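Only one protein chain is missing from this complex, and each of the others stays in its spot.
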């Protein structure tokens, strides 16, 4: 019988002997280690380590032994590597959702899309084509708190590990975000220079930018801030109308979101402050 | 004997028959046309055309005939294609200057570097290695107007067509810029998201960006604004220290500046409002 | 009522006055010209021009007038710009087909997918989800000529303008290809260095390449040759297993194919010899 595969992610203040002691705990278990990666963030002297291994372990005693050799405030994530449970939130644009649904159908997403929630019905039929549940939770005429409570009610039915904002055009309250800390991934258009406010592509067009970008990031308090996971760009030029720029933006957004989710769902991403450490 | 080669650049309000009438003027001269490119900016219905040709012409009558078939406010640039005369302004960083000097020495810049002006002496010896004049015009203890007058005095000796700001860390006054409208090319670091103020690489590091960029642009009033010519990016990750990011920034800056200058010096760039139209 | 929009593509031996005379024909019709692009291939002195315009025209007399001002062997394509009619051929891999079906459903493909033909049934259900016809034409136990005749019989029912080989793993005979000259677009993995034969990703892994690429091209006689439309690459490194490389290859393939089809379906691509001239 094949043995389960684990990812162990540890972060803590750096000190001498950490790798030796951590690997000592694993060695004593007789595990097959596939790979270790460590990184020490110099600015704050923070240690990050990701280890993948296979073997039959009791998780609790291993965690206990790791605690013994680590600083008190160490973060320890020890979990079997497996498909993640996710819920996707959308509004009207299909490009990111389509990318996820196709990958999901052919088992390339490393996650189960348990449901899609939309504040509009635009993407209901499309979602159903893939045999995935769609929930319409309209926001019109509701206070944000009320709408969010309704959305959360649907989410809670599915017990997802991650939420994916696949062009969900609503700003989440801090209270909502606090329920899924570093568990919400958003995709955001972005430009050089950055444009804020309405009609960013119109602004980009007026400014004559030569590059359009996208940023996939965890959501903290602010919708378009939070630790960056992936950034990509695509070249444009004066021949691009505003709608051409929008189309290019969609292409780079969906690819960036898919790459970010792959990293997150394979347990390769640490969040530290407002940054990510990614062991790819 | 080989005939001279010309570039003709026209921009004016769009109307029917422009290409037909313009090419009619050229056809009547019996010229060899290498290529035409036209573009109509839809938002303001502005017509842009670049034609390259060879032949023995009297420039004045050709210009006159073009005026007759074009709207009154048409912009007409008709000039032989040849190496441009440039002066380069620097401060202390050598990466962009080095790129230009090496290309210049091996005749890959399509321009003659007449002189380098520095507000520090840091790059004097380096410039001299390439047999190029270096002028030190210190700014310390001088009002900006006084310093700029001294810089302009040196520039005027060389009668350059273009000024290149190759990491020149002084902000130019509107009066200075007005002397070389759309004739000053600057290279500017840029990020997603954009960081303003001191230590942008420190800010980028803190923010955990995954891409570092550079923007080569014409200088209008504001040092880091003005019509964009070229933008490029280079990927970075959590392994990059601030100084690694600075090094990556240098690499993308010098390449972006060199590409922008190639386009400008080959007369391929229109400026329209705060944008460029580039026929590459 | 909005007037129809046309694309006019001309290629012929270069000679003086071509642009003037061609635009003269259009000017006499009182058309609104959106854009012209011309290019002269220097090696063989071949002229290429693409013009887009709107207006109510009788196509036949315009073609006639163009013939009068052009060399005898000029190629003239004059057609209304509209969605193209296409049939897609597949085998078992879904990534390219999925990209096309999603874009098709949301009207981003600039083409109607009339049907999908597969030599396996693997993608039948997936295609049906999008409400598109799927035809299974198995090849097992048949001579190539017999199989191709069956495939062509299905194709002919739909009268498509273009065939798209979206990971169709069968080599087409010259007789098949001759029925759709420069009308069949294929997507092909590619590497630096190039690997031929079976298991190219295995070979690429063994060789330790740092880049994986894809080439979208027209099919001539040879499956993986023919005029290149789009090439893209994606970086890989030693961390990539063979299956990771396969996944990266899929990502770059589907994007490259989609971009190539956009260019082709917008009538922006000339084929000349074994090359393309693309007015983008």
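A, B and C are the chain letters, set down in written order, and residue numbers restart from 1 in every chain.
To be clear about the criterion, a contact is a pair of C-beta atoms (placed from the backbone, for glycine too) under 8 Å apart; a residue touches a chain by one contact, two chains touch by 3 or more.
What you are looking at is a predicted structure, and each value in this text was computed from that prediction instead of being measured.
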Partner chains on view for the chain not depicted: A, B, C
Identified contact with the non-displayed chain, of C:49, C:219 or C:277: C:277
For chain A, the residues touching the chain missing from this view: 16-17, 19-20, 23-24, 26-27, 30-40
Missing-chain contacts mapped onto chain C: 39, 41-43, 190-194, 205-211, 213, 215, 227-233, 237-239, 241, 274-278
Touching residues on chain B - with respect to the absent chain: 94-95, 98-99, 102, 105-106, 108, 126, 129-130, 239, 247, 251, 255, 258, 280
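Following the convention adopted for this analysis, only the chains that are shown with their structure count from here on.
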Same-residue or different-residue interface between chain A and chain B, half as cut-off: same
Centre distance in Å when chain A and chain B are each reduced to the mean of their C-alpha atoms: 41
Multi-partner residues of chain B (each touching 2 or more other chains): 39
